[in-house]
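One structure is given below, encoded as structure tokens.
Only a single protein chain was left out; the remaining protein chains are all shown in position.
Think of it as A and B in the order they're written, each chain with its own count starting at 1.
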Amino acid sequence: MSVSTVDRAISQKEKVRENYLNVAHTVESWLLTTDHKRIAMMYLISISFFFVLGGIFAGLVRLELTSPNGKLLSSETYNKVFSAHGIIMVFLFLVPVIPASIGNFMLPIMIGARDLAFPRLNLLSWYLYMIGGGMILASILFGGVDTGWTFYTPYSSIYANGNVALCLVGVFIAGFSSITTGLNFIVTVHKMRAPGMTWFRMPLFIWALYATSVIIMLGTPVVAITLLLVVIERTLGFGIFSPELGGDPVLFQHMFWFYSHPAVYIMMLPALGVINEIIAANCKKRIFGYEFVAFSSIAIAVFGFIVWGHHMFATSQSMYASMVFSVISFLVAVPSAIKVFNWITTMYKGSVELTSHMLFALGFIGLFTIGGLTGLYLSSIATDLHLTATYFVVAHFHYVMVGGALLGFMSGLHFWWPKMTGKMYNEFWGQLTAILMFVGFNMTFFPQFIAGWLGMPRRYHFYAQEYQVWHVASSLGASVLGIAFILPAIYLTHSLIAGKQASANPWNAVGLEWTIPSPPTTFNFPENDLPVVTWEAYEYYKEQHGHGHSDELEVGAFEWRESEEASV
Amino acid sequence: MAHVNPNPKPVPPQQETTKHPSAWVYHFTFGFLMIMLGVTVALYYLDLDRKTGITGVNLIVALLVAVSKATAVVLFFMNVKNGTRLTWLWAALGFIWALLMGGIFMDYESRAWVYHDGWQR
Partner (left out) sequence: MSLHALETVGVGDDGHEEHAHQTVSIQYENIEQQNESYIVGMWSFLVTEVMFFGALFLLYSLYRVLYFNAYLEAHQFLDVKWGTLNTMVLLVSSWSMVMAVYSGQKGRRKAVLVFLGITQICAAAFMGVKSIEYSKKFGEGLFPDARFNYAKALTMHHEESKASGNVHEPPSPRHVMAFKALEEAEKAPEVTLAAPTAMATLAGAPDKNQIKEAVPSAAWGTFEHEQNKARIFFSIYFTMTGLHGVHVLIGMLLMGALMYFYGSKHHCVEDYIPLELIGLYWHFVDIVWIFLFPLMYLIS
């Protein structure tokens, strides 16, 4: 590798500058840190670990389903494998992934704060996550859980073998980790915004994180108590959800989905927020209809709480309740559609730069739209009764969860990677990954729509011969998807070692996070000098007339950024 | 700790950010709570349902008493009365949102409707 002398000089000069990464190197300085950026990095690493684990289980499922006769795994093992995949991916990956890693890192910086409101609570949240994750992992390794990630009673409370109670306690604790994160975000957004950072000057990512935190705070306790009741029922034999003892198992589903449907929006909203940032930055335009997008996040959070019954159309739920839930479920499509329309309008006549994070974002929009529209099939009772518990449902929520939350995360990770690590990754590999992921994803999950429509039930590994072609197609796609996930692990790690130093603002984006050096210093902003915000979010039109050195801008962050860059 | 506040900002001691009522407010509130407790228990023995012949009166009155007690605690003991608008908002939000779960009743109440006359053909 040939590094020019100029580059070397720059990199050496960069090394001298103190940042949050090189301020201390001991293990203790990481494990006892209260710096939101370090905690975010710890979250990033641990979440990635669980993602790999969940991915391995997904690979096993796909491998098993290539044959209609269930040759590879026994039925019991198969149940345990898909349950492990679901539990790990939902509770340990999708729920915390964007808020706890990217959100944790970016939220204080983007609103101009030195840290979250409660730094030690933030650290506690990571420990709770690790304890909960450890317990879930232990339950999977020793005994296994075969209830599926939904833990439906009375199977989970009475009949299931294995370590269900331990796993439930793990989920309970992991839930507290997201509650503490959400609480921290709410207080931070309310009380820690920099001078001049009004609500309608906040980046839309922050709005999304705020809405997410509200859902976390209002929803998670309900599922926590519900799962706790299952634990009690399982260990002590109380009879709250057990039909044998006069309880109602459908009540469990009501309470479970009262959280778990909003949880879908816990996973989606941050991703939707990330996409706003990237589209604005790559089109160099203000997000069209900023207020509408901001309020659509809140609307999704509110509507998300009153649609839980659409998971229970095929249970003993009364048909009148089902009708109400069906109608409200259709309504959720409105705020989601507002977002998509506004992004498209933003891109219209913008100078769209097709960087890798933008490719991820574009993929996101496509997949999210498909996922959202197929959701309408499922919220209409007549079609849902046909499609309940088929691969159509599986494909639908993977389009939303993987195509949405995961691509949103990849997009955000690529966008903020230079800021978080101070290193540039290889753009070519990034773009290749984005395309590969989009293609592989569609190859994996589109056949599942067809198989589901034809009647392939979910969670079965013995199936009729006629579905095999779709399963094989899906498994082929999964291997492409697998490669697409291995690639970023390689080139992002490589960038840490040999990547170019990132400048403070490599994408020419606006926003407070791009006004400070990459990687940021420990308290983000200079001592006693928080930025004073006098501009709207996404003020890209100023950029064209020379953003930063015009007289109309107040002193503060931008001026300081310039001096930083000058020193580089 | 990884980073210690390099420049602590001491605050003049006279700083008080929230208004605090005098101790008498607390004593009165306490008295009110005790009286209301007496009312609840008395209600139970009176059994308004049987007296008035209307089912559920006792429950409603008992819940009203409980709500008034809780409100007194929230407003005076927890000092929401002098709190900011944000505190008011949060204080209200939890109690209102918990009611949302009452939507589950929608299901249980309407399950029997299917068997009403006219629906069964």
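Methods note: contacts are C-beta pairs under 8 Å (C-beta built on N, C-alpha and C of every residue); 3 or more make two chains touch, one makes a residue touch a chain.
No experiment lies behind these values; they were computed from the predicted model shown.
When the omitted chain is restored, the residue from A:Leu21, A:Leu60, A:Ala160 or A:Ile240 that touches it is A:Ile240.
Which of A:Cys167, A:Leu204 or A:Met255 touches the hidden chain is settled by the complete complex: it is A:Met255.
Considering the complete assembly, chain A touches the hidden chain via residues 108, 113-121, 179, 183-184, 186-187, 190-192, 217-222, 224-226, 229, 232, 236-240, 244-248, 251, 255, 258, 523, 530. Listed for chain B, the residues touching the missing chain in the whole complex are 1, 3-11, 13-18, 20, 23, 26-27, 29-30, 33-34, 37, 40-41, 43-44, 47, 49-50, 58-59, 62-63, 65-66, 69-70, 73-74, 76-78, 83-84, 86-87, 90-91, 93-95, 97-99, 101-102, 104-105, 108.
Definition applied: only the chains that are shown with their structure count from here on.
In whole angstrom, the spacing between the mean C-alpha positions of chain A and chain B is 35.
Partner chain B is touched in their complex by these residues of chain A: 23-24, 29, 32-35, 38, 190, 218, 222, 250-251, 254-255, 258, 305-306, 309, 316-321, 324, 522-523, 527-528.
Across the interface of their complex, chain A is touched by residues 1-3, 6-7, 86, 93-94, 97, 100-101, 103-104, 106-108, 110-111, 113-114 of chain B.
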